[in-house]
Every structure is written in structure tokens, then in C-alpha cells.
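A single protein chain has been removed from this complex, and every other one stays in its place.
Right after this comes chain A.
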Amino acid sequence: MAKLVPLLAVFFYLVCVSEAVFEDQVGKFDWRRQYVGKVLFASFDSPSQSSKKLFVATDKNIFASLNSRTGDLFWRHVDKMGPEGAVDTLLVNAQDALMVIGDGRLLRSWDTNVGGLNWEVVLDTGSFQAACFVGIQDTVKHVAVLKKTAISLHYLSNGHQKWVENLPDSDTVKYQAVYSGGGEEVFVLGMVPHSHLTITVYSLEDGEIIRQRSVEAPWLSSVESSCVVVGRGVLMCVDNYTQALYTLAIQAEDSPQFRQVLLQSLDLEVSQDFQPVLVSTQPHPARSPLPEFFLQLGPDHHILLQLSEDGSTIAPLRDFQPAFLVSFATTGEKTVAAVMAPKNTTDDLHCRSRCFADSGRRLLDTTVIFPLDANGGKPQKLYVHAFLKKDDSVGYRVLVQTEDHALTFIQQPGRVVWTREEALADVVTMEMVDLPLTGTQAELEGEFGKKADGLLPMVMKRLSSQVILLQAWMAHLWKLFYEARKPRSQIKNEVTIETLSRDEFNLQKMMVMVTASGKVRSPGVSRCSDEDKSLFGIDSKSGTILWKHYLENVQPNAAFKLIVQRTTAHFPHPPQCTLLIKDKDTGLATLHVFNPIFGRKSQISLPALPRPILQSLLLPVIDQDYAKCLLLVDDQYKVTAFPSTKNVMQQLQEMASSIFFYLVDSEQGTLSGFRLRKDLSSELIWEVVLPTEVQKIVAVKGKRPSEHVHSQGRVMGDRSVLYKYLNPNLLAVVTESTDTHPERAFVGMFLVDGVTGRIIHEAVQRKARGPIHFVHSENWVVYEYWNTKSRRNEFSVLELFEGTELYNSTVFSSLDRPHLPQVLQQSYIFPSPITTMEATLTEKGITSRHLLVGLPSGAILSLPKMFLDPRRPEVVNEHSREENLIPYAPEMPIRTEWFINYNQTISRLKGIYTAPSGLESTCLVVAYGLDIYQTRVYPSKQFDVLKDDYDYVLISSVLFALFFATMISKRLAEVKLLNRAWR
């Protein structure tokens, strides 16, 4: 019972801050988009027209099923990140989808109907080479997995191992391929580079070696990349050096020999410096491959060839030039070969995918023409889904994967069914930009912006703009009236780039997202160089992608910084964003300047940046076009300004002595401060060195420049004011000890003034280690660490106060603030690890703050800052009760009502972005990771908004009733008075 009393006190506080979504509000203000990442393997379900399933395995270690009609996810399995969960291969046969995971660590079988796991077996150690289905008499019952030193055969039904055999001479011979053509034999192909090829034939029954053959092949460097099996067990290889095709019957009993067919004899020639590629198809694992195959002779040159029945002659069937991509697909007895070619050579935006089926004699040739997005990348992969139509003809749909990881699904005759932007599975950084005003609003703004001449034109202009406003209002009313008659479901608010305009409370914004995914590590993918860097513009209300821009020629391993130089507030100047792309190795940087609303690249002359860039800072200095000045500091501490107009330069020279910046070198452990000189060079003015033998700098964070703090202090219980230490130049520097022993490890928190280099506070959290997540805002820093002694996650909060008197209440200057602030700190136990942390942000900073804590479960916890207050008292007294301080409790609660994303969990949460809206109570939140989730939060509830179910009728009828009541009673009183006077 006694425990209840403090608990009750806490409960009452919770009642005032609790927030949750009502059931009917689900999806009203929030949306979630789920992604899978870059597709490595894709496979279609059964070859019928009605089948809707598409299976993909991606570089994010995900196996998913997509609805091929809509592009939505049926189900998705997210495996571990990193090489441990990497998908080596995906094989689909009827109801079973087989995956080898983690470089041959696991073999998994999934049920393709419901996405359930059939079975999983742990394979013997050894790096994975290849896998294939093994079937006899048209039924597939086994799967063979080839590793570097062994081959194993597993039952498809339960995963049990039928046999495992060590490969002979595996230290010299590289085994690279396994093949089964429907017989009782499993062929393993290995080779010694530039010497010979070995064929080892295993018995399907017991794994005994039936025979071993060695074939001279001095030209052969890799079986994997240059050989395929074609027709009835004929190994077809291509060699660039000798310009020839080589064929070999691998089933031959006697000692076989490679037969050379010179490309010249077929009138073919390989493009210069191009490694020719062979593409064949095996429609059913229990049957031998088709005799038709593609040979790629150049980047845009493919040729379809056919091997004759007896395997002796090769005949070209058709030449395709230009042709980017080729693919085979099979339905029933018919196989389709698809070729993607540009429509005409001058304009490669239209791609024509031509399919023709080879069914005996009949060749059918149909084309699908679809436009390629000019802002997207080039097509990279082609997947074809062929099916038999009702009239027994072959129909097909095409899935195209482009360089920017977008998936486009196309139907005959060229209709784009859906597009998935899989690059958004890897958002690096983002910004939110206000939408522009509507035409009428802009008109009104423009009136104030321009300097008119004389009184009369001004009046005329005012009148005309009022008329325009009236017109717009009438049109709006008419639309409201018109739409009110229609049932709600029919009203569709289609968002297009033309209709974009700011809403009443600025709740709808443009999300500019930068994506990048670099790590392509799967051994199955030959093209490892491709790097994906894209810019996306997304409507925050609906999640619609309004524009995208694919950045070409971006170095891998680049760092990004997105800067808003000009907002939409300066009509008629368009808003301007700058993306700073910095190569991590060389430090060289490039700028990409664009309009964030339309995504178009701006035609602004960019400064030349020949030297590595160390630091960039956005100054409040504004040029005549209202663009903020961006300063870029190079490795010689020289400063480049962008834009560098005369106006800006003049302002910079005037302000030079008050422009300070800092640099952090975490390898040397130095923090150094610089001051700008008039000639745009800079001088070192302070230096702080944290010896790297003891601790290393993990992160440095300043405050967000857009942050407003409404209240200068806190009113205490005795009515005095405790003033906050609001230093806009304060940096929070987090260090971790180099000693990782749990007893001696520590986490350091330094608060350093970025102008003077003065260490304001220096604290050490003993027996703690990272990863550290922290938020620095207003006058507080909240950080989370791992306590190595108690083995738990803990939160700690630091708050800085000036005391009960302000030193200089009008302006804050780092140069004139001699007294150190009071620092209060408290720590709490947090019962969960966290992945990321951010604080809510509102327009004027009146609303109380919440911390948005991303948990590994994918939930986002909205934790009131009230709970992280170092002034929470140990013992409750009169004053603390007056101040509404919650009594100290060492454990921080996690309440499920605080999860702002209810059941919409975000996989692999990476970052949270907050932005203020036009409403003081509302903060916009975007969480990104594998998924993207957007919502609104109301940390102090919606104090400035009437509720949805606000009863207008009741309140107005009460008002009217009261009004009439007063009228009537007044009348009655008058009559009564008159009567009394007569008496």
C-alpha cells in the first residue's frame, strides 16, 4: 500500500502527459513505406497469368515477396545485418524457395505461399561456391550445395543431408560450378587456372565418384564467369584472348577434348576490352538446358545462338545491336527470350523490350515500349515473367532494375504497373523544406515585396489582389460544397508537383532525402562498382515521391551534408538547397545545388574546390538574393564562400572578426578554433587536445540553429527564477576511453564553447562504454551509455544553469561570460537498448520537449523530458511539489502508450528527423531506416487546435439560446418594471 503513494503521484503526472493514437486516427496523420533494398535475386511464382507473387532477395539480407500487381509487400523476412545474414543464392522451385545464407553457413527453405520457414540446416564450414537443384524424371527432390572443399546433397522435403563428399585435390583445383541435367549424376566442375578443367561425376544415390576427367584448357581462367552448360550437357565456354567458343560434352565416357569454334567463323567480333558473357537457360532443373543461348559481345551487343542437336555446330539465330540486357523466361513448354534495346540511338530514354518465344519452329516477336526516367539510372537487370494466355499464346511482364535501385514492373503493351524506389531503404540524411505559397498568396506577398510608386497604383494593386483573393476563396468554397455531396471515399487528394502549396498550418512539407548504399559484397554479383546516390523529394503528408534525381559520378564512400540555403519565404526567388558531397578518402568535395521543391538542378556557377574540405558552415549572412552564405574551409584553413557575390564578400569582410569556427580531428584528439581574417584566411586562436592514449573523440554535436527557446529560466518553488545557461556556441564532445576493460572503461562528456575553446564542463562516466547516443539542445544534454559494471543501459542528463541572476540578460556573448554555469546531473536506468535519439522541435519552443527514442524493436518512444530532469528530488518537499517535479526514481518507465508508431514498427531504424510545423503544438517526425515512417507528435497535446469532434452545433446553439434568453428576460424585466411603476 505504501508503495502506491509515490506511484500514484507518478501516475498523475503520467495522466497529464500520456498520449496515444485513437483507433480511428490510425493512418490519418502518419504513413509508413516499407522497403527491401537493392535486389540481388528475383524470381517469379508459378507461370500462370493470375499469379501475383514475386520473390526477391536483397543486399539488405532480406527475403521478401512482392505483389506483382501493386508492388506492395506480401511478407518480408529481415535477417541479420552484415555478412552473417548475406544471401548467397536464391533458388525457387514450385512451393519451395531455397536460400544459402552467410557464405554457406545456413541452408533455408521457405514456403512461398505464406512465407513460413519450412526448415533450416547448418551447413559444414567452408566458403560457398554454387548450388543447384537435382531432379530425376521431372521431379526435384534434392539440392546440391558446392563448397570450396566439399559437396553435399540435401533432401528438399526436410533438409536432411543425403550425403557429403570431400572434393579431390581441393587445394589445387578450384571448384566453381555444379550441374545436374536430370540424370542420376551430379557434375562438379573445377579448374586449375590456365592449365586444365576437371569434371567430377558423383552418383546421386550414394555420392560415390563415378568418374573423373581432366581436360586441357590453357586459356581458361574462370568457369564461373565464362562457361555455361547448353543443350544436352555441353559445356560452352568463351575466351576473349583466342576469340573463340569452346564446347565440351561433359557426359562423355571417354577422355573428352574441348572443341574450338572461332568467333570469326561465325562472323562475330568482340568489342575492345570487353569480357564476353554467355547466358543460357535451364527451364526445369530435372531437364537439360535449352540449346539456345545468348552471347554478349559488347556493352550493347548481344547475339542469340543455337547449338545443333548433336552439339557439333553453332548457328547464329539473331543479332541484337544495340541491346543492353537479355533474359530468358519459361512457361510450360515455351521459353521466351527478352532483349532490352533503346528505341532509337539518339534518344535512349525509351527502351524497347522485345520478346520472342521459341517454341519449335514458331518465332513470335512482340515489343513493349516504355519510357525510362531521365532522372533515374540506366537499366541494370531484367527479369521476365512469362505466362500462357487463355488462347495458349505466350504473354509476359517485365521487371526492370535500374542503377538507382528502382524496380519498375511493366505489362504489355508498355504500361508501367508500379515502381519501387528501393534506394530509400538506405537514407543517409534528410531535410524538410516548407512548400511554396499558392499563386494568390504569392501575389499578396509580392505586393509587399515590391516598392510601388505613388499612392494610387498602390491602392489599385491592393484592390486587385483583394479581388483575386476573393475569387480564390469563392472557388475554394465551391469546391468544398461540391465535394461535400460526394461520398468521402471518392475524394482523392492526388498530390502532384503542380498542386503543391503550403497548407494553412504548414503541416505539409517537402522531405528531401539523400540515399546512398555502397556496400555490395555478395560473391554472386559481378558488378561491384555500382554506387547508388540519389536525391528524393517526398511529400510529407502522403509519402508520395514527387521527384528524384540520380547523382552520377559520385565516389564511393562519400559523406553528405544537406544545407538549405534559401527557404521558400523569399518569393519570387526559388528555394535553394545545396548538397555537399565529400569524398572520405581524399576529402575533395563537390556541390550539387538544386531546387528542393522540383528537384531541378540550379544553373548557378559553383566555386572551384581544388583542396580537401575540412568544415562547412552556414552563416546568417544573406546576399541580395536572400541566399544564406555557405563557408567552406579547406585544409590550408582558407575559406571559400558560396555564393561569393560582391555583396556577400563585403559583408564577410565587415563581420570577419566575429566569425569563428572550430575543427575536430578525432585521430589526433584535437579541437581547434579559428577566426576569420578579412582576406578570407583564418588564424588559430585556441586549441584543446585530448590525448588519444587515454580517450578518443567519438562525436561532437552543437545545437540546431533553428531551435527557439521560449523560456529563459525556470520558476522554482519559492518563486525565484533559475536562469538557463543558453550558450548557442556550446559543443558537446563525447569521448570513449581507449582502455576497454569493464572496470576502467569510461565515457567522457566535455562541454566546450565553440568560440573561445573554454571547457565549460568536464564529466566522466566511470565503468561505461558506448555506443553513445546523445541529444544536445537548449541548456541540456541527454546521453545514453552502457554500464559495464551493472550491465545495463543508462540515461544521464546534464542541465546548465546560470543561477538566479543573469550575467547579461540582453545578449549572449561567449567572449563576455566569465562565470561558469552550474551543472546539474542525474542518471537513470533505461530498461532497453536504443538505436537512435532525437528531441522534438517546435516553432517557438513553448511546447514542452519530448525525447524520441528509437528502440531496436522498431518502436519510437516519446519520452517526456520531464522524466529526465536533474532536479527531480530524492525527497519530496513543498517546493518540489509546487514546481511539479516528479520524485526521483532510478528506473525510467517505458509505457506502450508512448510508442508514437503503435504497431508500425520501423526495421533497422537509423535516424529520426524532427521539424517544426506552423502549429506550435505540433512537431513533424520522420524516422528512417529500412522503412520510412512519418507522423506528427503533440508533446503538450493539441492546445492550439480544436478537436476533430468539437461540437460546433452545440456551442452555437447554446450561444444562440443564451442570446435569446437574455433578450426575452430583458423584455420581461422591462414589462415587470413598467407594471411596478403603474402600481
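As a convention for this text, a residue touches a chain if its C-beta (ideal position, glycine included) is under 8 Å from a C-beta of that chain, and two chains touch if they have at least 3 such contacts; residues count from 1.
Methods note: contacts and distances are computed from a predicted model.
Can you tell which of "Cornichon family member 1", "ER membrane protein complex subunit 10", "Transcription factor TGA7" or "Sm-like protein LSM3A" UniProt lists for the chain that's not drawn?
Options "Cornichon family member 1", "ER membrane protein complex subunit 10", "Transcription factor TGA7" or "Sm-like protein LSM3A" considered; the missing chain's recorded name is "ER membrane protein complex subunit 10".
Which listed residue (A:35, A:320 or A:686) would be found touching the missing chain in the intact complex?
Hidden-chain contact among the options goes to A:686.
Pick from A:748, A:854, A:916 or A:929: which residue touches the chain that isn't shown?
If we include the chain that is not displayed, A:748 is the one touching it.
Among A:758, A:910 or A:941, which one is in touch with the chain left out?
In the full complex, the listed residue that touches the missing chain is A:758.
One chain is left out of this view; which of A:414, A:574, A:612 or A:803 touches it in the full complex?
The missing chain is touched by A:803.
Across the whole complex, list the residues on chain A that are touched by the chain not included here.
Against the left-out chain, chain A lists 1-3, 5-6, 657, 675, 677, 683-691, 694-695, 746, 748-749, 752, 756-759, 761-766, 787, 794, 796, 803, 807-808, 815-820, 822-829, 870-871, 874-875, 888-891.
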